[in-house]
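Removed from the display is one protein chain of the complex; every other protein chain stays in position.
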Amino acid sequence: MSKRIVVDDLNVFYGSFKAVEDVTLAIEPRTVTAFIGPSGCGKSTFLRTLNRMHEVIPGARVEGKVLLDGDDLYAPGVDPVLVRRQVGMVFQRPNPFPTMSIRDNVLAGVKLNNRRMSKGDADELVEKSLQGANLWNEVKDRLAKPGSGLSGGQQQRLCIARAIAVEPDVILMDEPCSALDPISTLAIEDLIEEMKNDYTIVIVTHNMQQASRVSDRTAFFNIAGTGKPGKLIEYDDTATMFSKPSVQATEDYVSGRFG
Amino acid sequence: MTASAAPRLRAKTRPGDRVFSGTAITAGSVIVAILAAVAIFLIAQSIPALTVGADDLKGADSFWSYVGPLVFGTLWAAGLALVLALPVALGIALFISHYAPRRLAQALGYVIDLLAAVPSVVFGLWGIKVLAPMVLPLYVWLSDNVGWIPLFSGPVSGTGRTILTVAIVLAVMILPIITALCREVFLQTPRLHEEAALALGATRWEMIQMAVLPFGRPGIISAAMLGLGRALGETMAVAMVLSPSVLISFVLLQSQNPTTIAANIALNFPEAHGIGVNVLIATGLVLFVITFAVNAVARVVINSRKAFSGAN
């Protein structure tokens, strides 16, 4: 289920503006990798290139390679839709489909793709995914209710359940807790800890404590100034990054001297 | 692993995607085609009218001298309507946006929108059967008392079916659109500007003068222009209320009134034949050009506001 990601010399552009420059890194399966850095340093942009979600933004393009267990996501003929079925994504704000029930939200990946599924299989998938997102016990009695009626933290876990129902290999999380209260945040962090047994997880976060709590490896991105491209400054084990980083900028950032 | 995974990423382009985006592009192109067709067919049918002789033009000696009085009537009636409607529309818009209790405001907006829902033919019927007899005493009074102003000189039409009555009907008809647009603009006035004015000790009216009206001026102008565009093209109310004659005259109350392009077409088209049809279509083309120009001005004003609105 879990796959290895290798990024080789990746540049991201918005039109003629270079947003991210020369990123090379490898993400191991069954780990949690955190991207940290100040606002505008390109970490979210970079995250989106890992499942080609940046293509939704007009004018965005990349140069370089992203290999998923050796397959280049940007090779000619590769269908971004199929890439995204293998690399799922959870967003900053919980975004359940307002027209669908909780159950349908979990099954969205199946239903929206017009795939047929027997009711038994569907029930099983709903339960498995909601269990996987630690939400089953809270919603099992109201699966037919709209997903927008849940609390923010529950909605975010519903979105995670929706992402894992597609059975991806990698799950990208773009600041998944930034719109949540501390208790809901804790629930998500616990969930991430459990999920890394099955998935490769990449999480962008503004919160350095969160990075140190949930991640095995941490990548620090920084930007030289406005209008300059974001760069990968340092990438190492989380413990090393937060105790004795090798680059001064990393030290300044994790110790709260800027950002 | 690699061998089995690689095909999973590759896929032929989806037929669904291509059909769907193709349909969307086609629909968009149909609009381009329709407008091209409107222009082409109207021009094609108009060309014969430009060279037509005096026999087919009810006395005018060329197409341009035939359409001249009609253009004047169209502009005159619509201009009068705008003069009547604009102050009232501004008042209503201010009332809804800044005076009425917040909970009532939306309901009041609906009430004004009801006016927009009334079909023009009903306005025409109302104008001739209710309004014209109602305003007749007013016209007599006006002509008796301020008749020395050429605008109001007599003799007053015996039926009340004059250009002024038409203008009132048109004013009522364009009231909702001007009101709705002005209301939107007024509601967008930055709260901070308003509060700043109030904090300086301004009364509500002074606040409106300082904050709301300057901010809304381009919006008001474009709303007025769009209202004018509506009034220019309005057909039935004019056709029904006026007893038409083709002339240029500024008097408001007499029985001889200039008519408008649209009304002239509506009244003469059912009986027109041969080259007469082409003449009428050509006048329609002239009307199209005029409304296009007016709407273009409105659009330019709106866009300039988008560019300059420093208050976001």
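What to note about this one:
As written, the chains take the letters A and B, and residue 1 is the first residue of each chain.
Here, a contact is a pair of C-beta atoms (placed from the backbone, for glycine too) under 8 Å apart; a residue touches a chain by one contact, two chains touch by 3 or more.
FYI, contacts and distances are computed from a predicted model.
Of "3-methyl-2-oxobutanoate dehydrogenase subunit VorB", "PaaI family thioesterase", "Phosphate transport system permease protein PstA" or "NADH-quinone oxidoreductase subunit N", only "Phosphate transport system permease protein PstA" is the UniProt protein name of the chain excluded from the display. Under the touch definition stated at the start, the shown chains contacted by the missing one in the entire complex are A, B.
Checked against the hidden chain, the listed residues A:88, A:153, A:176 or A:245 yield one contact partner: A:88. The omitted chain makes contact with just one of the residues B:52, B:75 or B:135: B:135.
Mapped onto chain A, the interface with the missing chain covers residues 51, 53, 56, 58, 81-86, 88-89, 91, 93-99, 108-109, 111-114, 148, 159, 162-163, 166. As for the chain not pictured, it touches chain B at residues 14, 16-17, 19-21, 23-32, 34-35, 37-38, 41-42, 44-45, 84-85, 87-92, 94-96, 99-100, 108, 110-115, 117-126, 128-131, 134-138, 140-142, 168, 171-172, 175, 179, 203-206, 208, 229, 232-236, 239-240, 262, 265-266, 269-270, 273-274, 277, 280-281, 284-285, 287-288, 291-292, 294-295, 299.
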